[in-house]
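Missing here is one protein chain; the remaining ones are kept as they sit in the complex.
Up next is subunit A:
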Amino acid sequence: MAGVTLDTVRKIYAGNVEAVKGVSLGIEDGSFCVLVGPSGCGKSTLLRMIAGLETISDGTVNIGDRVVNEVEPADRDIAMVFQNYALYPHMSVYDNMAYGLRNRGTPKDEIEKRVKEAARILAIEPFLARKPRALSGGQRQRVAMGRAIVRKPQVFLFDEPLSNLDAKLRVQMRVEIKRLQRALGVTSIYVTHDQVEAMTLSDKLVVMSGGQIEQVGTPSEVYRRPETRFVATFIGSPPMNILPGKVEGPGRVSVGGQVLNVTDMRDGLPPGSAIEVGLRPEDVQAGGSSSSTLAMNVDFVEELGATQLFHGKVAGAEFIVQASTGQIAADTRKLTLSVDPGNVHLFDPETTKRLGRV
């Protein structure tokens, strides 16, 4: 087992395109780290650099206490699960899993033992003799995982492994991956653009954008205290509402003339300066006689079963409120929202950074 350490890793493609702009990150031994971000944010490139499938333009990648910049993928002691599974189509499931072991000259009975063991864990024993094309998407995904675990590597790398599965299977496999990682205790790095996968799987969540890390933390830290407006709107569904506001004084901001109290606000912000006010759709309550309230005009309602989403406008800006079904009458046109001062997130409109207490 080994941790992974990245030190100012850069990837510059031909034509001076910088896909990864100096990323530093420490991933503890045995932890599950998820890299999440929109497409083109450099998360896959970063993973492929750790795997050795892309050269590292600058900086160092350590696996354990070894710098692996110049080490071949085969010698990095990693295993990777690809988005399209990348199974060898002409080999049986058994041979797919045994291939890596055979290449390393593992004795035959040892190979058989390990493949059988992996097949048992992943419940693919009945398919060992089949070719990948005779398997369903979920089964192929298991074979791909089996191929990774038979090698007993130090690090698992997952490149959007669930994105080719249908929604129901995705949830099921997500749980299985988590359980498997817990059981094996192997350091895992997982790339996804799906924030639900990111939140549920990770011990350590890394939000990336534009080739840089926006925030690193536990899922609840990232959710509770987003460091930038990007993280605030990317993590959480429906996304956080961002309203244009003004600083009124210490612990007080206003949105369209309506004053809100704020717990987490940086000291010394000049009154009258512009500020962005972030409120999660699930963090505002309808009604109530709190001193901090916002008026909302409702345009339409989305029914989600257990909850309802009220879409509308607050002070001219788009706003969504999530409420348990029945809490607010569906034909409500005007809402008064009370806001808990602890649920207000403030961001600098220029730098988009959080303006919380230091």
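In the analysis below, a contact is a pair of C-beta atoms (placed from the backbone, for glycine too) under 8 Å apart; a residue touches a chain by one contact, two chains touch by 3 or more; residues count from 1.
Please note the rule applied: contacts and distances are computed from a predicted model.
Remark: of the listed names "sn-glycerol-3-phosphate transport system permease protein UgpA", "Nucleoside ABC transporter membrane protein", "histidine kinase" or "glycine dehydrogenase (aminomethyl-transferring)", the one matching the undisplayed chain in UniProt is "sn-glycerol-3-phosphate transport system permease protein UgpA". Summary of contacts with the chain left out: across A:69, A:83 or A:233, the touching residue is A:83.
For the chain left out of this panel, the touching residue among A:30, A:100 or A:341 is A:100.
Mapped onto subunit A, contacts with the missing chain fall at residues 51-53, 72-75, 78-80, 82-84, 86-90, 99-100, 103-104, 133, 147, 151.
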